Structures are given as structure tokens and as C-alpha cells.
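A single protein chain has been omitted; all remaining protein chains appear in their positions.
Per-chain numbering from 1; labels A, B, C, D, E, F and G assigned in written order.
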Amino acid sequence: MSRTTRVDGHIVVRTDQVPAEPARLVDDFTPALIDVGAHHLCPGCGEPVAMRATLEAVAELDVVRRTIGVFGIGCYTAFSNNLDVEVLQALHGRAPSVATGVKRARPDTIVFTIQGDGDMVNEGLQEVIHSAARGENVTCIMLNNGVFGETGGHMTATTVLGQRTKTSLEGRDPVAHGRPILLATLLAQLDGAAYVARGAVNNAGNVARTKKMLLQALRTQIAGAGFSFVEILTMCPTGWFVETQDAPAYLADNLAAVHTGGVLKDVLGDSDRQEGP
Amino acid sequence: MSRTTRVDGHIVVRTDQVPAEPARLVDDFTPALIDVGAHHLCPGCGEPVAMRATLEAVAELDVVRRTIGVFGIGCYTAFSNNLDVEVLQALHGRAPSVATGVKRARPDTIVFTIQGDGDMVNEGLQEVIHSAARGENVTCIMLNNGVFGETGGHMTATTVLGQRTKTSLEGRDPVAHGRPILLATLLAQLDGAAYVARGAVNNAGNVARTKKMLLQALRTQIAGAGFSFVEILTMCPTGWFVETQDAPAYLADNLAAVHTGGVLKDVLGDSDRQEGP
Amino acid sequence: MTARLMEGSEAIAEAMIAAGGRFFAGYPMTPFTEVLEHMARKLPAVGGVCMNAESEIEAVGMAWGAAATGTPAATGSTGQGLSLMQESLAEITLARLPLVVLNMARAQGDYYQATRGGGHGDYRHLVLAPGDVAEAVELVQRAFHLSVRWRNPVLVMGDYYLAHTARSVTVEPLDYGPRPHLDWALDGSTGGSGQAKLISFLGSAKQRHHVGYDLSDHYAACAADSATMVASVEPIAECLDTDDADVVVVAFGTPATYAKAAVRQLRADGARVGLVRPVTLYPFPTDVVAGAAEGARAVAVYENNQGQMVDDVRLAVLERAPVHFIGGLSLDGSGFGIAPDLDVSVLRHRIEQVLAR
Amino acid sequence: MTARLMEGSEAIAEAMIAAGGRFFAGYPMTPFTEVLEHMARKLPAVGGVCMNAESEIEAVGMAWGAAATGTPAATGSTGQGLSLMQESLAEITLARLPLVVLNMARAQGDYYQATRGGGHGDYRHLVLAPGDVAEAVELVQRAFHLSVRWRNPVLVMGDYYLAHTARSVTVEPLDYGPRPHLDWALDGSTGGSGQAKLISFLGSAKQRHHVGYDLSDHYAACAADSATMVASVEPIAECLDTDDADVVVVAFGTPATYAKAAVRQLRADGARVGLVRPVTLYPFPTDVVAGAAEGARAVAVYENNQGQMVDDVRLAVLERAPVHFIGGLSLDGSGFGIAPDLDVSVLRHRIEQVLAR
Amino acid sequence: MSDGEGADLQNTVLDFYDHRSVERELLVTGIGGQGVQLVAIVLAHAALAEGRTVQVFGSYGGMMRGGNTQSTVIVADGPVEAPPTVSAAWSAILMHPEFSEPTVRCLVPGGVALVNSTVFEGDLGTTAFAVVEIPASALALDLGNALAASMVMAGAYVAVTGLVSLDALQGAARGALPAYRAQHAELNERALLAGYDAAPRLRVPAWSSGLALSP
Amino acid sequence: MSDGEGADLQNTVLDFYDHRSVERELLVTGIGGQGVQLVAIVLAHAALAEGRTVQVFGSYGGMMRGGNTQSTVIVADGPVEAPPTVSAAWSAILMHPEFSEPTVRCLVPGGVALVNSTVFEGDLGTTAFAVVEIPASALALDLGNALAASMVMAGAYVAVTGLVSLDALQGAARGALPAYRAQHAELNERALLAGYDAAPRLRVPAWSSGLALSP
Amino acid sequence: MSRTVLTRGTVVIDTEACKGCDLCIDACPPAVLAMTTHTVNARGYRFPLLFEGCTGCAACSQVCPDFVFQVYKYETPLTVALEGP
Partner (left out) sequence: MSRTVLTRGTVVIDTEACKGCDLCIDACPPAVLAMTTHTVNARGYRFPLLFEGCTGCAACSQVCPDFVFQVYKYETPLTVALEGP
């Protein structure tokens, strides 16, 4: 069988088969902890990318058999019945309290939440702030696309000024719509918060950095050091009314320009930061 | 009639009559906008003092005939049916949204809320943060005594470490009870917040400073400059299980040591700060 | 104004505006989102305010504040969102404020919540359940009228079908007589008069008159006014062929249009069946249902839920005729409230089974 | 264990612990606060967790999380707080989790909310209403048993009187047979097995089996299980002198103890009156009430509300006897639920009026 | 009414359903983004313009993306009595095979199904109702835009049924475009005509006269 | 029960109320901080120690501060059947005139009211029940602490009624103090005795034997 | 021995409204307020007494939770002779 084939007039490497030459599998299609790769999220959506990074981090830290994911309600909910870690589905906005109940009842578990900006910064803002202030030993993860994706792309409390959404078609205006809440920045102020970081999935470098943040957040929890939080900026081409290929740049120019990336707080510090568990 | 009389063995000035000599009334018993001075709050409670300062500020700015006070639920609710400004009673925690509705429906009114720490930082934390982020043109006032006074002195989200409450009899412990939320500090981070200050009523100087803050907060609203917020530390001897005369010092040593006083943000600035309206 | 093809969601929005509604607040949730989007576009154009509230609880709080200024106000949601509003919906009733609340539900499982009040304590809302877009245009306006007339929240029940069905409708302001003078509405102007107004679910007595809140007086007054309201607001029902019916079907809202088509088919085939469609769910048209059951062999209740209105039907029918529940919760995988059971042949079959008993 | 003088609030706390309750979360509100304070003191001593949650919604969320781990969990509140929990209380039922919920109410206005579900959609809670402290000790433990047996929330209704009445009681763990094996409970251990567990109100089917959530399947399964539960859980009622009664009084909870004293007095004076006290409010003891009404001239319903349980009494009695409502909301100025009407002579007088008809 | 409640609803409601009319049902199905809702609305507007009464129910949007989208159009010569969805329909436009089966099951004898034959393989295996095959996707691609396939089908449907006149259809199609999409007007126009021309004229007429009403 | 639900509640409940007993009601009223709830609890504990059955209902706390506080104590020689509050009572301890009127109205003929005569002016104007005046506040002040007035009344009440023995009362009073308040034990003891000594012995006996049960 | 004190203002004290919390005492800049030691009002609370030297500064009324003070400033300050040592 030939190594190459011709498609659309190009000679390309055949990619419908495992390599004939000796080779090592580096990355499989669907991450190990996702059951079924096919999903109904839109083309170019950043949420599956963030899910992958999260689940890879869980797998790498070898806590799979004591991890419980608590899901909010948004497009990412499509993954709540599709994981090979235990999942507890929470109501819209309520995941941090539910995670608190899980962790307090079973302190030996590793508990993370997956919530969107609508879920966490709109409906359930006080849940996450209270949990952080309590120093609750859980990891909350926010997929921030600045819209309610699920309901059709409406403005949320994180939508940045100028961002297009279904309820701010001309871009968010400070007078008519108010201003965005920079959640990670607020949470970092709270003494109970031990790790706070903001990543993004708009390119491979950011995905890698985000995964490091997720690892450190989980390590913070494993160490019992307190509340950990990772905000992940994700593309929502549908809600932003942009082409899928333009979404990463749109994210960089709009969301990330305001919700700036980086590690805002890390009480565990570098000493404990290492790739393996 | 003699100027003096004898009580408990001392010769004291008679104080059961208006002065015989020509004199100017400087301060009347009950502030003009409180209907009935007698109330059922505990001896030494700081809340009536804060109410007085608030209502004096309203009166001084000459907005009495367009002011609406929105009350939360706590001990201070005892004043909601006792004022000579219009009052709308809100549910526990919900005053900022209710105030938003009033102000948006009638932008010509001056709207303030009176809430406690339990009301604002526990039950309704996200209401006030969202309102501030929206830059809602209202003034929210928080009477912060670090306890649910009304229900008997339980720990709230603002209770400082070490503070005695009914649910932290040995003092608030960070591990068991979490850490306090410094609301004014958080709100000052939000772009929509135009004026943020923290005062106290534990001595006359602080009352005077607090009143200046209330005046500037209301001026911020009158100028349409955005959300204004005044947190007022108040004594709750009952909830703190201290003697009334020790409460001001307890406030200074505990609450105020963490929730530090001062003007945190003032976009209007000094230029517009003047005593009269 | 000429007729225009409008989806129910848009027609409801237009009707709110025609009724004078000038404040709306909501949080997205299908199929309530659709109404919210229309309001967000239309209200500012008429000088009104539409708030994209950060949550349902904040939405109802905002509507509460606007209502207190005498501004005709509405809010609403779907399922979960309505549940979150229950505290406010209970207490705003005791605050004696008019408010229109849209429940754009995903099936009919909220009948109890709507008619009994899902919140704490004793209070009642008037509940209107349009069967189609044209009726929604009327009932939404009626809801504004009733709410201000009685200083009481009024619920309008809708669903995905109502929101997504387009009809050619004319939305014109309906005349319900002069709008009452809102002497209770706040605007700040009574401050400093010695008689500053107070709106409170704890009662509106001021301490300068009484000492302390007298909840017991206030609740008694609310109960008396509520009883007057319920006694005065005429229950509405649509009846079809009930006079000589062997089997009377009772159904409300969109599902009733399917039941009606089934009844029509059966009549055409000679079966003596009739239909009562309660339009006001509260007050429930007890007399109409009782009257229709009088000569009937059986009463069949269809609801897209596990059986809720059937209680009210039983309370009306008593022992006049056996009451059969022919409903049940029916939803497709979308969860939006599209119901496989809403199929004329399915309903026809169920009615036939009752006929055959 | 010997008897000890305990207020109801403490006895309820002790009973929760005796029943194995190891997680409690709540937010203060009189008279629920009293229970919360006891739990906060007692639970840590037995290795349990009591959370002073920042709000009622967060409290029920925490309890939800704990319940999902199989930890016997409870929460509760009063009035407003219960209303705020309605979204969660509705959906946790569909998530099939056991949970005990205390409604330490301020009167009896929450009957509808408790028995019909104040939240959205179709779901039912079992509802137990103790008449006094001793019974509360039993029913609270029964609530834990029933909740885990049926994977369904169970409500226990209390009030200010129950919380503040001290009696000498012995709180000993009651035996309801072996605790079911909680194969659904989460602890993380099935992660990576290919069969990781899922607990969700949207259904527990995984995509590796189905594609997409099938809400319609899930709701149908919930409805079927709920029907089985309701059919299996025996309704409980206390009957006093109903056999030959001309007038049967129906009342529940603390007010029933007043009604009972009035019935006793009237019997002692030769009047043929009896009492039915529903102990399970849901399922309602329909047959007991119907049986008691069979020979009676009239049924008189006392509730400290504007008339809610009277619906269920009417549905039970039908046309066997006229049903008179002799209740009404009664509260003193404190608003805590102390009721001037709860006076034996007041109730006696009302029953006499029904006798005289 | 005890309280001067104004408009007398009870009568209003009863009148509304008081006589029966001829109703023509059309089901349009496809997958999201194929223009299903647009076809339905355009046909409804055209019928309205000709004095008919219409009702359109569309299910779309939400949690399960990439799923089917469907619209139920009722056109009547009097008040519409049909509920939002129907279990028996006179006609259908099938844009895609994936979710077409339940729709096909609803079609009544004497009715008609228009099939986008570019994407359908095989036939519907029935003679109970007429099947008209239109290579809509192919025709649309020829016109330069695959998204125009639904407009091709609309043109064809009008040709086959005369539910509305071509004029009315064209007018409605123009009216349905928001201003900022005016550039699509010409493409739509050509698509309608392409469909109209590709279909057998009045093969299954909607109205007994065989002709659409004139406006 | 269909489901092995364990303990059979229905019978439990019925048994519970199955026979009638002699019940003695005591209402204690005063204003917040006067020790009303403490007196009630101490008397109840004493009665319990002597084998009686008791019930205590206390209303206190909350929104309206400085208001009245009241306690209803039932002591019975069998199961208590009375509801938490009663409209007819055999005895009362009135600490303060402010909220005493409704309590006085409940007293039955043959009953007894103990009045803190230091703060009451005039008499209760009745002969239907016995009135015993005890200058409790004055006696307490003599002992050095006005807050001991309620304990004075408790001692007096026991002297007048013999509801419990003085021994049992003293034991209960000791038991009611939390450890960190042990320094109050001696004061309470003296207050009980002062009250006991100031009151007429068994003027209105609670039990037909005239004597408290021995433990 | 006799001293004089400049008294710029005075207060009216609604002793029956006082709840004896002591807050006014520390608040008074010239320290001319002191609580009664034996005398109590009808509700049993001690209340403040005024000595010569009030400045009419209103600090007491501003901190009093029970609105017990009415404060006056004399048009002309009084110079008062104090009796006794």
C-alpha cells in the first residue's frame, strides 16, 4: 500500500491507517476518559478542547479512581454523560455548592466542577465566591466564552466591551449593558483561594499552558491547600457570529485582551510543580 | 428654675428642658426622616446610628422628595416602616435588584438600599456584585456587624477570623469556617463601581467620616456616575456577646482591623465633593 | 393596525407592549428566551426597559422594583427559572404589587405550582392559559389589566408550541376600562410629608400609626382581598359540544387544541363527545366543568403531566361522573416540551377507550 | 439510653443523628435556626459535617452533593428558604437522590408546596407531619429510611411549637430493616472502569449506551418509580372516636393536638365528634378520611392557613358528607408562627358551630 | 363578567372556531442550516398575501445541535383549526433523507411529496401519494450556492401544487430577507424559478379550482 | 405496612394518648432577660426527677426585642395530653405586670397566681383563684442580684403548691447551670430558699396527696 | 475653692428612651457626660448625666442608638461657676 494518495489534486500522506513504520502512539483520537468522541457541539467550539485538557490532567495525576466531576449546565453538559470519571450533574449555577457537599462528605475524593461563564458568573456567582472564601478544597473550572452558548449566544456577565452576542449585536456597550466581571481576578483576592489561573484554548501553546494550570490546580487540591480555580477562555464561533477559523483570533483580540491570561495566585508555588504526580 | 439638680450625689446640669438661654438647635432627638424614635433594637446597637447618618445625608442633599429606600431583611428592617422617605421592602438579599428595577423604571429617583452583611454578603452576594458591574446608578449601603443579628448572632460571610458569634463561639476559625469576604474591596475592583467606601459608627469621628462617605455616594448617584457603595461597620453587642460599652473597641480591634476603613474608590473625586447639595 | 404573521413569542411581546407593559426582565431559557429576545428589541423603541438580568432571581427582583413604581412590569421564565422565583412570587403577592409572569413551560407539569402557588404560605395568583397565539394576545393584555386591577400577580402559561407557532394576528390595545389610579406607586414624592409611602410584604402600616409590624392584620387583609378577587374574577372556559356529550374531555393550553381536533373527528364520526377547555386555571371554571359533567357518562382529563389539573376536575365533578386521567408526561429528547403524544390520533384513541368503558 | 427533657428542635437533631444522618446544611431562619444550631454542635462529635451554608440555595446544593456520595443527608429551612430551594428540590427528585428536608414552618401555609411540589414539573415528595416531639423523633428517622429506600426526598413538617416544646424523650435508633446497598453512590472509584457512574436529573444513561440524553425515557422511569413509591408507602393517620362521630374533624401537625383536646372536651360533654389526624400528608390517608366520613353528618377541616389540605379531604370525602373549613391563617405579631387561634376553646367553639348546623 | 373586564373572551374564543374550512398541510424537513424554516415562512407569507389563513410551527434550536429541523405549515381558506403539528398531512418537502421517515408516514393518500433527489437515494416506495423528485441541491450548486436548495424546492412546490401563485411566492421571498441580506434576493429569485421550471405544473393541485387565489 | 417499614407508628401514636392523667398547668410570664424560661425548665426537670411527665413550651427570641417571654409548663402523673399552650391553667408565676393580663385571664377557679409584688402595683382584683404576693425582686436584690428574682419565685411556688419537693427543685437548679456558670449555684440556692421561706406552705396543693412524689 | 467653666452648649436628655448602652459617655469630647450609678429609668436602664462644659458638638446625639439627645449651642457661651471642690 502506498504511503501517499492524491486528494483535490495534491499528493498527500495517507492518514486512513496506522503507520506501517514502527511508531509510538503519542495522542489518541478521543482522550481516554471521554467515552464517545462524537458530540453535537458546534464546529470550532473550544469546549471539547478544554474538556480534553482537563481529563488528560486528571489522568496524568493518577487520581482517576477517586475523582468526581460536577457539571453545570451549558453546552459542555453534553459531556456529563460521556465521561469515564464519575459525574454528578448539578443545576445551572450550583456546582460549587454541590462539589462542596461531595468533598466534605468524602474528603478522600478529588472534586472538580465544569461550568460556563453563564453558569458560574451569572446564575451562580455567589456560589463560587463563597466556596473560594471558605477555602473549599475543590477545583472549579470555568469555560469562559463570554456568552450563553447553549441558549443561542446571549451576553453574559463576562462578555467584554465590544463583544458581539445575540443581545449585544453591535457589541457590548458599557452604558446599556454594564461591564464584564473578571472572575479570576476577583477570586484571587480571596484568602481562601489557593490557586487561581486563567488559560485559553485558542492555540496549541495556550492549550499546553492551560493544561499545566489544570495540573497545578488539581495538585493544590491533592495537597489540601484550599480552593483552586482555572478559567479557560474558549471559542464560541456560533455565539460570536464569526467563522470558525477566525474565532481563535477573535478570542485573543477580545476576550483575552480583558480577561488576561496567566497564573494569578499559586500558594503551593513552583516547589511542588512538576510534570508527574 | 435652677440650672442644676442633684442625681446620684452629683450636681448635674438639668437636661429635662430646653435651655433658658438663647440657643440654637444643633441636633434634634430623632432625625427628621425617622418617624418614631423608639425602636426595639438592642442597647448599644450600631444600626440606628448608621440609619441616622444615612437619613441625615439624604436630607442634606435635598433629595427627600425623590428618594426611595429599599430595605433588606435584618434587624435594621425595624426602620423600614418608620421613615419619612418612601420605602420598598425587599426580600432577604434581593435589594440591589429591586433597587435596579426602581431606578431603571424611574431614573429621576434617588435610590438607596439598606442591607446587612448577612443580607448582602451571604444571601444576596451576587445581586450586589452584578449591580455594581452593571454600573447601576444606585447607592447600596451595607451595615456590617459580622453577624446575622436578627436570628441571634450567627457567623456570616464577613465575620473576621477570631470573631465570636453564636456559630463560632471560640472565634471564627479559617479551617472550620472559612475566611471573611471583604466586600468593599471586591466591589472596588469592578469598573462599574464609581464610589466605594467603608466607614464605621463606633465613635463620633467615624460617624462623621461615614456621613461624608454617604454624602459622596449619593452625590455620585445624583451625578449619574454609576454604582456607589458604602459599607458601615456597626456594633452588635448582642451577637458578639460583649458588653455594650466594650463593643466600639471590639469593632475597632476585630472588624475594622480586617475590613479597614476609608474611601477605596471615588471617580467623581474631590472636585465635586462639597458639603451642600 | 394590520395583521402580521408572528410567532407566539413575538405576539406575546407585542401584546405586552400593547397592554402598556414598559418593564421586562428575564434570563434566557428556551422557550422563554424567544419572548425575552423580542422584548429586548421592542421595548426600548417605545421608551420601555428590558433587562437581561443575570439570573431569574435577579430578574424577578428587578420586576418587583419596577412594579413598585407603578410601571406595568412583567417577567417570566421556564421550569427551573420559575421555581427559583417562588420566594419572590409568593411575597410580592403579599406586597400587593401587580406583576405579569410568563411561564413558557416545557410541558404542563407546572399546573400545581401555578394554581396553588409553589412558594410558601397562603397566596394565589390568577392564572390564564391561552390555547393559541390569538388568544395569547388577548390574555396577555387581560393579565396586565387584572394584575393592576387586583394588585396581584397574574400568571400566563405558555409552552414551546405557543412560542413557535406563527399566525397572522393583529395586536391592538384592548380596552378594559380606565386604568385604576395607582395611589400606592412609589416615586419618592411623599418623602418628608410625614406620610411617606411604604410597600412591604410585611404590611404597609407605619410605626407612626401602629407600633411594630402587625403581620396578623396584614395577612388577614391580604386573605380577604384575595378572596374578593377570586370571587370577582369570572372563570373562563371554552366549551365544545358538551350539551349532549357522553364523554367530556377536559384539557388546557396547546394540548387542548389537539384534544379539540380529536373531539371534532369523533363527533364527525357520530360519537357523543365534548370538550371543556379551562382558560382561567385559577379561578378554575368549576361550575362549567360540573355542568358539563352533569349528563355525561364519564369525564376524561388530558394534561401533558402526571395528573395535576385532574384534582380540580375531580373537585368540580365530585360524584357526577367518573373522572379518567388520559394524560401523562410526554417529551421528546430535546427537552423543550415537544410532545410525541400531541398527535390527534393518539388523543382520539384515548378518548375512544373512555367511550368504550 | 435514658429519657431526657429536650426541645423539639434538639430532639429532631438527635433523631437525625440516630437515623444515621451525617451531613446537614442550613441557613438560619427561626424556627429552623434552632435545629441548625443543635446540628452544628452535635454532628461533628459523631464524625458528621454540619455546614453553615451562606444561603438556602447553597445549603440544598451542599446537601445534594453529600447525598450523592451516599451519606445520609438533610437540609431544611422555613418559609422563604424552602421556596428558594424549590428548583433543587424538584430536580434532586429526578436525580433519584435520598434527602431529608425539614420544613420548620411558621404556620401551615406550605401544605400545597409540600404535597404538590412547589417546583416545576412532575415529582412528589413523601411528606410526614409529626404532631408532637415524640412522634417527630420517630418520623424523622422514618424519613431517613424512606428517603434511601425510595431514593426520593422526604419532607418532615414542623413548626415553632414543635421546635420550642420540650418533652422528656428517649432518642434511640429505630430499626427499619437493613439499609439498602447504595450501588449508585459516588466515591470516584468507578472512574477509568469504562462504567463510571453518573448521577443526573437528566437521566443516568451514558452516551456509550445511548446517543444523547433521553429525557423522555428518564422522566417516564421516574414517574413509574414514583407511582410505585406512592402505592407502596402506607398512608398513616391517627383516628380518635371516629366510629360513631357526627362530626369528624381533620387536622394535622401541632394544630391537631389542639383539635384533639377540643374533641376530647366535647366527647366528655356528650357530643359525638371524632378526629382524623393525617400523619403522612403525602400519600394522603384518603381511605381513612373517607371511612371516617362515611357515617358522619359533616367533616370539619382545621388548618392554620387559608384552606389547603381541605382539597385533599374533599377529594377523599367526595359527596359522603359536607366538608366545612374551620381553619384560617392565624399568626401573632412576631411572625414566627405562634397562633392566637391555637386555643382549645376557640377550636371547640368552631366545632360546635359545625355540630349545630 | 362581574367586573367590567372589557372584551368578552368566551365568545371570542367560540367564534374563532365556528366554521370549518379547507386546510392544506405542508411538512418541511431537513437538517439544521438547510433553510427549512425559511421555506415555511416564505410560503406562509405568500399564502397570506393571497388572502389565505396560515399557521406555521417550527421546531429548531437548542441542546441537540446538528439535529433535524421541521416546520408544519397550514394554509386554509378560512380559520385554521389544526393544532400546531399534525399527524396527517397533504404535502411534504423533504430536504434530506436523515429525518424524513416520520414525515413520510404522515402523508395522506392523494397528497404529494417533493424530494431533494440530489441527496436522496432510492425512492419512497409508495404509490399512495405522488412523489416529485427535484435535484434541488444540484440545481442550487449550479446557481452558485448550495444553500439555495430550499428555495429551489419552494419554487417546485408551487409549480406542482399551486398552493400560491409564483408571483406571490416571489414577493414573499423578497420580503423575507432582512435589509442587510438584500444581495441574496437575486439568487433566491433565480432559485425559485429554477425549481418552478424543473417541476411538473399543477400535478397535484392544492385547491379545487386548481389555481391560486389572486391577491 | 407493605414494605417492612419497621416500627408500627399507627399504634404507637394511638397508645400514646390512650389514658388520661391529672395535669397541672403553670404559666410563667415576664419580660426578656427575667429568667422566665429558666424557671420553667428547672421546675420541669424537678418534676421529671420525681417521676412526673412534663411538657414545656417557651416563646422567646427574634424580631420584636424587649417583648414578652412566656413559658407553659405541664406536669402530669401520666402522659401529657395538653397541647403546647393552654387556654385554661391551674397556676401562674407573674414576674412583671406588662404582659401579665392574658395569663391572668387563663387561670381557673381553684388555681393560684404568684405575683412578683416588688414590681406589681394594686392587686389582680379576683377571688376566683388564690393570689400569693412575693416581693421577689426585692428579695433578690437583698441577695445581691436582681436576676435571682425568678429563682425566688420558683422557691415560693414550690412552697405554695408542692408541685415538686424543695429537694428536687434544688437539684434541678444545680443541674440547669452550665459548667462555666457554676459560680451562680450558690446564689440560686439562696434565692430558692428565700422564696420558699417567704411563701405560705401548701396553700394550694398541686396533688391530692398534697405532697410531691418522692423520687 | 471655686472654678469657672465655659459652657458653649447643652443637651436635653430623653432619659426614658435611653437603654443605658454607655456609648455617649466615651463619645463626648470634653467628657461632660457620665452614667447614673443608682438611678434608673422605668425600664431599669441607667442613663447619662450632663456636667458643665458641654460644647454643643452633638457627638453624643450622633452616636446614640436611641435618639436620646437634643443638642443646643448657646448664642453666647456661658461661663459657669462650679460649686464645691
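Keep in mind that, in the parts below, a contact is a pair of C-beta atoms (placed from the backbone, for glycine too) under 8 Å apart; a residue touches a chain by one contact, two chains touch by 3 or more.
Quantities reported herein were computed from a predicted structural model and do not represent experimental measurements.
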Contact with the hidden chain, among A:Val201, A:Leu215, A:Leu233 or A:Leu264, goes to A:Val201
In the full complex, chain A touches the hidden chain through residues 3, 7-13, 15-19, 21-31, 34, 37-39, 41-49, 52-53, 201, 203-204, 207-208, 237, 244-245, 247-248
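By our rule, only the chains that are shown with their structure count from here on.
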Touching chain D and chain G alike are B
In terms of CA centroids, furthest away from chain C sits chain G
Higher number of C-beta pairs in contact (B-D or D-F) found for D-F
So, in whole Å, the Cα centroid of chain C is separated from that of chain E by 32
Taking each chain's centre as the mean of its CA atoms, chain C sits from chain D at a distance in Å of 29
Rounded to the nearest Å, the gap separating the Cα centres of chain A and chain D is 41
So chain A residues touching two or more other chains come to 40, 77, 91, 122, 125-126, 130, 151-152, 157, 177
Contacts with two or more other chains occur in chain F at residues 61-64, 66-67
